[in-house]
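Here's a structure for you.
The complex is shown incomplete by one protein chain, all other protein chains being positioned as in the whole.
And now, chain A:
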């Protein structure tokens, strides 16, 4: 099993690598398109601010590569947001994998949302063994609006999509790598996902 974590900038991606290590899998960090293409599973982490993250993806050509991947891809936090059509953060065009837009929470609530909140209306094998209303750890100022690809919902000011799936592409707004033993189950489920059937 070859796991690749896309490494396109600064920040804490060690946590994701360690989370897979704890499950017994090695995950390598890479921004090399060939290495990413050859991976069995790809993790697309969230790093910093949307427009500068998108710029870094473009510089390495990863913006065109990621949407063509056939193996299971998991976007986490900003990674998931960048897989959407557009985000208000820095007025940034996304990769357009998920047919939804990313908006900012209003100032009626504290921003960022920081801490543990419930995920519900779970709809994917990604959540096999996870009970409705399980707590996950989230840190974010922007949220994805619901769409047909919503596979989990969370309430904070409004009800929004806390996870998305389109074919072999998965995205979680929460951090499974920081969400205790239940989060680890989600990563294990992801490892068990099959690639998109090649016709």
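Everything below uses one rule, namely that contacts are C-beta pairs under 8 Å (C-beta built on N, C-alpha and C of every residue); 3 or more make two chains touch, one makes a residue touch a chain; residues count from 1.
The working rule: contacts and distances are computed from a predicted model.
According to UniProt, the chain absent from the figure is "Imidazole glycerol phosphate synthase subunit HisF", selected among "Fe2+-dicitrate sensor, membrane component", "ABC transporter", "Imidazole glycerol phosphate synthase subunit HisF" or "Cyclase dehydrase". Although one chain is not drawn, the whole complex shows that of A:85, A:118 or A:147 it is A:118 that touches it. In the complete complex, the hidden chain is touched by one of A:15, A:64 or A:192, namely A:15. One chain of the complex is left out; on chain A, the residues touching it are 10-12, 14-15, 18-19, 21-22, 48-49, 107, 110-118, 135, 137, 139-141, 155-156, 175, 177-181, 183-184.
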